[in-house]
Each structure stands twice: as C-alpha cells, then as structure tokens.
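Report on the following structure.
Complex shown without one protein chain; remaining protein chains in place.
By written order: A, B and C. Residues from 1 in each chain.
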Amino acid sequence: MSQSQNETVVPEHWEPRILAYCCNWCSYAGADLAGTSRIQYPPNARILRVNCTGRIDPEFILAALEMGADGVLVSGCHPGDCHYTSGNLKLRARWALLEKVIEQSGVDPRRVRLQWASASEAQIFADGVKELTEQVRKIGPIRSEWK
Amino acid sequence: MPARTKSQKQATATKKVSQNALVVGGGVAGMQAALDIANQGFKVYLVEKSPSIGGRMAMLDKTFPTLDCSACILTPRLSEVARHPGIKLLTYSDLESVSGKAGSFRVRVIKRARYVKEELCAGCGECSKECPVEVPNEFDWGLGFRKAIYVGFPQSTPSTYTIDMESCIKCKRCERACERKAIDLEMEDERLEFDVGAIIIATGYRLFDVARYYRLGYGRIPDVIHAMEYERLINAAGPTHGHLVRLSDGRIPQSIGFVQCVGARDVTKDVPYCSRVCCMYGIKNAVMAKEHNPDADATIYYADIRAFGKGFEEFYEMARSRFGVKFFRGRAAEVRRDSRTGKLVVRVEDTEKAQPQDVEHDMIVICPGIQPPEDLAKIVEKMGISVTTDGYVDVANRYFGPVDTKVPGIFVCGCADGPKDIPDSVTEGSAAAMKATIILSGGGAA
Amino acid sequence: MGKPVPVAMAQGSSCWGCFQSLVDMHLKLADVLPLLDIKYWQAVVDFKLKDLEGYPDKSIAVGFYEGMARTEEDIHLLKVMREKCSTLIAFGSCSCFGGIPGMANFSTIEECYDAKFRHNKTVNGGEVPTKNVPPIAEVVKPNTDYVEFDVYLPGCPPTSKLILTAVTSLLEGKPMDLPPHAVCHYCKREKKETPISEVLRPYVGQADPKRCLLEQGYICLGSCTWRLCEGPCVNKGATCRGCFGPVPPIMRDHGAASISMLGTYAPMEPDKLVAQVKDPLGTFYRFDYATSHLGRIRIKREDMKKEEHHD
Partner (left out) sequence: MMGDKVEPRIGVFVCHCGHNIAGVVDVAAVAKMAMSLPYVVFSTDYMFMCADAGQQLIRDKIKELNLNRVVVASCSPRMHEPTFRRVVEESGLNRYLFDQVNLREQVSWCHMRQPKEATEKAMDLVRMSVARAAQLQSLPIKSVNVTPRTLVVGGGIAGLRASLDIAERGFEVVLVERLPELGGHVRKWTHLFPADESGAQIIGPLVKDVEKHRSIKVMQNSEVVEFGGYVGNFTAKIKNHETGRTKSVDVGAVIMATGFEPFRPFGYYGYGESPDIITLAELQELPPRADLLRPSDGKKVNKLAFIGCVGSREAGKQGHEHCSRHCCSAVAKAASDLKDKVGEVMILYQDIRTYGRGHEELYRLARSKFVIYSRFPKDSKPDVQVTANGITMRWYDVLSGDYLEFEPDLLVLASAMVPPGDIAETAKMFGLTRSADGFFNPEHIKLAPLTTHTAGVMIAGAAQAAKNASESVVDASGAAAKAVSLMARGQVEIESTVSHVIPELCSSCRTCVTACPYGAISMDKSREPAVALVTEAKCHGCGTCAAACPSNAIIMYHSTDDQIMAMVEAFLCTPAQVEGGTA
C-alpha cells in the first residue's frame, strides 16, 4: 500500500452510508430479533438479504465502495453453523483476500467488516452495525478518501 | 383426500367413522387444531360464539417474549383459517347439543342471526358510518365505542358486520347505506345439524373479576385499570389510538404500577392455582409503558416472577436491565387515591426489607389471573363431561392422554383445561388435532 | 477483391508487443497486407501525426490503438484516432484495461518517479527528466475513460491467430464471433473437483503435468480469464496469469471474480490464506486494475485531488 492516509476533515451533516449484506438464516434473523428486542442502533445501515454469505461475490462489495458506500458490512452465520453447511467458509476465504486487496489499493480496510451473528445474537448484530458506523464516521466519507 | 393405507380404509369402512371434526372455540388453540385437522384432508366445523375468530389474542397489543405485535402474527392465521377449504367457520354460533360417541357424534349448532348476510357483506363499513347508535365496544372492554352495526376490531374474521339487536333502533339507515343489500333485519337464528367423528374443546378463558379485591380500588378509582383494558389503551387500533393516557384526565402517566397475582394463587378467592401468564404479560406491559414513554417509571409488584417459558427469563432480565422496569417484591395490599395530589398510592410490604411502604403512581394496572369461561360447565355438560372444582375440563391422564377428556373422541386444548400461554395453547391445539385425526382415520391402539 | 481498406495503427504507452504479435503472423501477412491501405503507423510507414489529424473524420475504416494513454500525447493520439476511424479497436490488454502499465496506479506518481528515475541504480544523477518528454498524467486512466471502442481485442499480447481472425472478419465486414468462455475451456488437464488446503508459489515443488494446476495449489486464473489465447500457457505447464482479462461482459471485475473463485476453492483459515497468497492485488489485478472497481476508486481519488487544487 502506498497512499498515505490523509487526515480527513469530516464534513458537517454527513452520515455514513453503510450497506449490510446479511444471510437469511442467522444475521437477518438476528437483525429481526434486535428489532423485536428493541435494541437501538445507528440507522445508517441498509440491509440487503441474501440466502447465504456464500452468495456474496466480492464484486458486490467492491462495486458498492465504488458507488460511494462509506462502509460495507457482511454478517453471516458463525463458521461451522452455516445453514448451507459451508457457504460462510467460502465467503470467509474470499473475504481474507478481499480485505487485503482493499488495503493494498489504498482504501481504508476499516470500511469493510465481516462479522458472525447467529439468529439469537441480536446484540452482536446491533453492536456490529454500531461499531462499523462509528469507525466509518471517524474515517470520514469515502469520497473524502478519494481526495 | 388424505393418503391412507389400505387397512385404514377398511377400518373406516367398517366403523363408519365420520370424516368431520368439530372444534368449539376460535381462539389460537382452536384455530390451530382446526388447521392441523383440515391440513390432513378432513373437514372441520369451527364454532365460535363471538362474531369473529381470533379469541383473546386479538385483543392483545404485543406478545411476550419477543414483543411481536399480536395483530401482526395473528392476522395471517385468521385469514389462513378463513380461507381454508377444509374449514367451515360458524361464527356467532353456539353449540346446542351433542349426542353419539367417538367416531360418530351428532352435533347441533345454533347460528345466531347477525342480521347481515355473510355471503353479501364485503366489510366496507358504510353501514356503520350511518348508524346513529353508539354503545361501548366489548372488544375494547367498554373503553371505546362501537355502533349498533359493527365489527369488533379491524381484522375481524369474517369481516362481516353484525347488528346488535339489543341496541338497534331499527332506523334502517344501514339498510339504505348498504349497496350490496346485505342487511336483513328479518333474519332468524339458524339451526345446523351435522355428524363429526371427533370433538375438540377450545373454549378459552375469562379474566378474573378484579373488583372482587375491593381494596385494590378497581371500579372505584378511575385510574386503576386491569391488564386487558391496558392492552386496548396501548393498542393503535384501540380506543385511544395507542396513546397511553389516564382515563380520569387524559394525562400521560409518568408512573405506572403493575399489581401481580390478583385472582391467582389465592385460596380465599377460589383460585388456588397459578395463572401462568400474568407475570410475563405484566412484564411485557411494563416494558411497553417504557416504550411509550421512556422517562416514565414502571414498577411491578410481585410475589414470585414466573418467567419459565422459552426466552421468558431472558425477557425478564432485559426488562430489568435494558428497559429499567422496577421489580418490587411484595403483594400490594391496598390502592387508594390521595385526594389532595390526585396520585394513586399503593400500600405494600417490601418483603425484602420487611417494611410496609406507600408508593405513589399515576396509574395502576391490575394483572388478573385466568378463570374458566362462565359457560364452560354448560357446554361440556352437553358432551357428558363434568368440570373439576376449579371449573376446568379435566384431562384423562397428564402423560397418556394430556389432551383427552374422560369421554373418548372428545379432546381439549388451550385454556379450557387450565391457564396457558399462547405457544402452549397452540401446541396443545396441534396435539388435540393429532388425537382427533387418529379417530377420524379409524386408527388407534385398539 | 476490392480496393485496399484504409487502416491506422496507433501506439500509446506500451511495449509494442501487440504489434509484434501482428507482425508475427509471418506468411499470413502476405495475404493480409495487400488488403490494407495503411494510413498511419509510426513504426512502419512514414506518416506524421499531423497527417493523421488531417484526414477527414471517419475516413479510416479500422483503427488499432495499442497501449494505454498515460501522457498527454497519448491521450491526444487516442482522441484523434477515435475521430478519424469508423471502427476503433482496443488492441491488447493495455488498451482494453490499462494492462501492465495500469499497475502504476498501485503507487503515486512520485513513487513511480522514485523507482524509475530518482532511486534507480542504473540511472545517474537521479533526476526526473523534464525536457522533450510530454506531460504525464498523475494516474493511469483506462482508455475507455477518454473514448469508446467498437471492438476489444485483449491479450498481452493478443495472439497472432486472434489478430488474423479479427482483421479478416473486419475486412470482410462480418461480425466477429468471440465465444465467451474461459481458458479452462481449452485446458487439457484433469480436474478432480477437490478443494485446496495450501496455496503454493509457482517455484515450489513439481507440478503433476496431467492435473489441474489450481487443484495442486498453484494460483491459476484460467477459469476467470477470457479464452481468446486458446490456452497455451496452461497446457505447457505455466499457470494462467489472466492476461486476456475477464470473460464477457468485458468490464466485469476480473480480480473480484478471481478472488471469489480462489476463495471458493481454498476455504482455508483466513490468516493462512493471506500468508500464502503474496501480493493479492498484483496477482489478481495484474492486467486490469485500471478498469476494476478498486482501480476506479484510485482514479477518483486522484480526480478529487485535482479538483481540490483547482478550488
């Protein structure tokens, strides 16, 4: 990686825009449970439901960043707990490489987050959204990183 | 047509088992039983005495432990039952008599006149708009009003309107308003007769009359209400459109006390048993108070917190730690109104400190226990079943026949055989259906 | 056979390998050349840039643009080609996706200068030349950012056979049919459909000559790469490095597809995988970083910087 992380000035009235891919069986259900439990978390993430995290092509994440997503969250079943036995392991391997190329290309890798949250882990899901939102808030808009 | 083995067909043929079942009561337990029977290809008559199926659950605002809104999860169930080709809905109907035995009962049902033709009414409500008569709505426990031609609640199933002839003044404005000519003021009760192979009793419960505890002030002090009234108050479709206000002055209560174990675990009031649901609905209601007004104070007066079901203890813990509901161990002895401040004062002994205390609140919600419906004894008597001393239907054996009554072919589920929460009632509904279909299919150990 | 068709060959920043590949048609050139009326090809015929600029618009039937447009001269040439040619071919992977020069975007221009001039051991003085060199862009932008192409002929270089096919069909006015498959389509190696538990560097061990290289742990991008090469490397024992870019639709993210494929093949512990795949950016984006999503973010970043300077 060669571009130095510029000190960014976070603009006023800016809210991080976060895209969250959730698998239907664990994390989407966990997000539902967060709602029914009335766990409050930042409203910045937009959840896009996929059947399994294995469905996620790294391109979905990279394209989102290019389109201006300030952060991308992927949340799935814990390794070993995949509803489809092993889709999440394949995503996990893709993710390891993806995170590295993102970092190498000079985009702050803290903008992307992979987490495991089961259907019962509403708090973990909500905390994940919160942490990513706060982290991205500190880094600033991705458009500022383009500066 | 259900797929059945050859031996069953023979059994059916020789025993002449009716392929129909009767379910008495259209609450969650009865609906579940009806669905599980009908899904096997049998025909079900579902008899419900009120104008709509849905039972008590339809009156609730939220459900514990997930705070799912009751209407949201119940409504699809209502339409599933209503549109199931195997279920014949007989709402606003009463069971008149039962004769015969397992495999072939003869049943008579009286379908009371609604004065609105079910097949014509589209539920548009034009009639109700025109009706000049307003009476307290029993669905809202009298807190709101309905017309003389009405549906109890928006998701009422069937959506057919009903005329309450006791209040109707026969002005016929509804008749003129109805474009579909569905109103028939001359309608008469109908008598239906049919055969069934098995019967399921799912008649539900009634709430304990909390006025029997004079010292708790219900009926005397306007801001002392009971839990079902509270449910209607916080319900968006209820009389206040979901605004939690005091009935005396319309102000938003800043402090609410919830009094548990009223008409439960009390030998002196003939309710020696635990009602199973009050702790949890009490906690749920306290959480809802916090949700409506996060700054409000919600205190629960209890003896033991019985959070025993799946996710219940976790919900109790959440109410305490996340929502800040206060739990006060002590049975409320008395509620009075301080005429100077207008506050309600609960006199209670803090058993953890062994001190009697007076605590002020703006509103008191009494959480009554559950009792068998008034007419349960009468209904089951028609089937040759007697009730126990506490008024419920007795089951044959807790292990071998937990949903079997002492009359073969007749089963029981939900609160008809004792207090139960929703999942336990639903489970029993399915279990009763299982037993009934064994009879309908001509099977059985015999 | 009719009149020779007017053609132009232009070169941006590149290695000339694509034209070399054209020349490598050898005897086939004898068939092709008489059909061409070469209107511009700096290296071969003596036309000047101003000649090209002087032709009427769209008067040249087919133009080949090789290389990417890094300098202002390159960009100008590319735009002129677009004006003058009715069919413009992105000739080679540099022209299609930025190619090897696109990897310059991994670094800033100053870092590139450091490597090339200031700290280069073979250069004395270490000065960045300023005379007789055209101004150079801060960042490599893909040619597609400047002009639209009618045909993409990727490859590093495109094979002679591919060029012949393309030229022939263009001259005959027939639509070019380039099947969409990946290199694997031509690979004779055996696959056993087994996931891999270890990623090997190319120099480690001896590969089984009969089995799929990827399944043996060598990163082969054959399954992600357009098959126009017809698989010479993989059948000769070298892994595919992806020089023909992604399979159509042509502007999909080749690196993302490669990562997805490899991750699927090697569902290993993340730390181990990252440790074993050295330089994933260079591995998966060797030929098409400039047109990839990450490459575009890099370009946008530079654009924003420029805007800021203007402010």
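Criterion: contacts are C-beta pairs under 8 Å (C-beta built on N, C-alpha and C of every residue); 3 or more make two chains touch, one makes a residue touch a chain.
Since this is a predicted model, take the numbers as computed values, not measurements.
Under the touch definition stated at the start, the shown chains contacted by the missing one in the entire complex are A, B, C. One chain is missing from the display, and on chain A it is touched by residues 11, 14-15, 17, 19, 24-26, 28-29, 31-36, 38-41, 43-44, 46-52, 54-57, 60, 63-64, 67-69, 80-87, 90-91, 94, 118-121, 126, 141, 143-144.
Considering the complete assembly, chain B touches the hidden chain via residues 2-5, 7-8, 28, 32, 36, 39-41, 63, 65-69, 71-79, 82, 123, 154-155, 157, 159, 235-237, 241-242, 265, 267, 272-274, 276, 291, 294, 304-314, 317, 321, 329, 351-354, 392, 398-400, 402-403, 417-419, 422-424, 426-435, 437-438, 441, 443-445.
One chain is missing from the display, and on chain C it is touched by residues 180-185, 191, 193-195, 222-224, 227, 247-249, 252, 257-258, 260-261, 263-265.
The working rule: only the chains that are shown with their structure count from here on.
Relative to the centroid of every protein C-alpha atom shown, the closest chain centre, again from C-alpha atoms, is found for A. Chain A and chain B, compared by their mean Cα positions, are separated by 44 Å. For the pair chain B and chain C, the distance between C-alpha centroids works out to 72 Å. In chain A, no residue touches two or more other chains. Of all residues in chain A, those touching chain B in their complex are 33, 36-39.
Only residues 106-108, 111, 252-253, 255-257, 259-260, 262-264, 266-268, 270-271, 273-274, 277, 279-281, 284-285, 292-298, 300-301, 303-305, 308 of chain C touch chain A when the two sit together in their complex. Put simply, chain A touches chain C in their complex at residues 2-3, 57-59, 62-63, 65-66, 86, 89-98, 100-102, 104-107, 142-143, 145-147.
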